[in-house]
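The complex appears here without one of its protein chains, the remainder shown in place.
Just so it is clear, A and B label the chains in written order, and each chain counts residues from 1 on its own.
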Amino acid sequence: MNKRRPYVRSMDGWWRKNPFFVEYMIHEGTALFVAAYAGILLNGLLHLSRGEAAWNAWLDGLKNPWYVAFHMLALVAIGYHTYTWFKIMPRTMPPVIVGGKRLADGAITGGGLAVAAAASLALLAAVWGMAR
Amino acid sequence: MAENQRTIEIEVLRYHPEKDKAPYQQVFQVPFTDDMSVLQGVQYIKDYLDGSLSFRWSCRMAICGSCGMMINGKPSLSCETFLRDYYPARVRVEALAHFPIERDLVINMEGFIEKLESIQPYIIPREARTLAQGEYLQTPEQLNVYEQFSSCINCMLCYAACPQFGLNPAFIGPGAMALLHRYNVDSRDGGKAERMELVASEEGVFHCTAVGYCSEVCPKHVDPANAVNQNKTNAAADYFLRFLAPKGGAK
Partner (left out) sequence: MKAIRKRSNAPIFWALFGAGGMLSALLGPMLVFITGIAVPLGLLLPADTMSYANMLAFSQNLIGKGFIFAVIALFLWHAAHRIFHSLHDIGIHAGTAAKLICYGGAMLGTLIAAYALLAIGF
């Protein structure tokens, strides 16, 4: 008779048991804000397609303190997404060889964040330029 | 033992399949010195306190890959983790997470061995060569590309760190993918297309959600997360370009 009876442990609540996993769930959770923000933009786009009165009503709605508060939260959450996206980049992209040496993790993350900062400033400048 | 001996509490997850329905914690008082590893603490328990305690070990120098355990919830090689770093708190020792427990700290690694076999972990030559043609030559640059991925000691800490493997044991997982990648990127190897069927399959790389903890716990800095994620890119390229390319990958 076989005495083996391998015991399989439950995975329930695995993500609460290690700080590394808690952080993972938080950065995965930023997707909720990305989805909600895309939903808000989509709603705005629909209003835009229905004419000036509809658009102005939507634009006015954005001044609602609840909406502003949500956008501030979303700014933090999506900003955190930016940080974690580039933090994991050294794991997710092929190695970059510079001068025969593998580019350090910090350089990849830092480079990504620098590009994000530059792109954001370029976007702000473009919007500012178009609005004037 | 030395005069600066202290006593630490080691909490061990016990499981004897012939009598226990489920694992349970048991605490032992273990005298230790500053130079003692967690493995030596567990060996003390077996030698002096409870001879029925089961665990795997061999080299005591972080190269055989046998003594992996969850130490305070973190996948670690118990031979290179020291009791002094936990004292005066209690240290908690469990069998590697996500694997079935065979007995006490011994896990069932059959699934892992099958995965190792499935990746064809050997050089599949690009072209047939005769002895007269001499040895394969490789530049330092070509060696650099795969060397890091060849450092794996099959300790399975990365699997114990991978929640996606825990949630779905069919997932090929970090360690096996790192070894697969090691052969794929070897300049002597021509088996990449053959291995693509597995990489791109439902058990392949796409279970990975880039948690990255596998690379964090790897005692040999293999960076299995990088191997898995580079192969997502490879599998995606194969997926979208397979109709253009004349051969390679699964249908």
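Note that in this section a contact is a pair of C-beta atoms (placed from the backbone, for glycine too) under 8 Å apart; a residue touches a chain by one contact, two chains touch by 3 or more.
Just so you know, these numbers come straight off a predicted model, no measurement behind them.
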By the document's definition of touch, the residue of B:Glu9, B:Glu80, B:Glu197 or B:Glu216 touching the omitted chain is B:Glu197
What does the interface between subunit A and the hidden chain look like in terms of residue numbers? 11-12, 15, 25, 28-29, 31-32, 34-35, 37-42, 44-46, 48-49, 52, 55-56, 59, 62-63, 67-68, 70-72, 74-75, 78-79, 81-82, 85-86, 112, 115-116, 119-121, 123-124, 127-128, 130-132
Subunit B residues touching the chain left out here are 114, 117-118, 163, 167, 197-198, 200-204, 206, 209, 232, 235-236, 239-240, 250-251
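Just so we're on the same page, only the chains that are shown with their structure count from here on.
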What whole-number Å value describes the gap between the mean CA coordinates of subunit A and subunit B? 31
In their complex, what parts of subunit B are in touch with subunit A? 15, 17-18, 22-23, 73-74, 97-98, 100-102, 108, 141, 144, 163, 166-167, 209-213, 215-216, 223, 225-226, 229-230, 232-233
Spell out the residues on subunit A that touch subunit B in their complex, using ranges where they run on. 3-9, 11, 14-15, 17-18, 20-21, 24, 28, 88, 90-95, 97, 100, 102
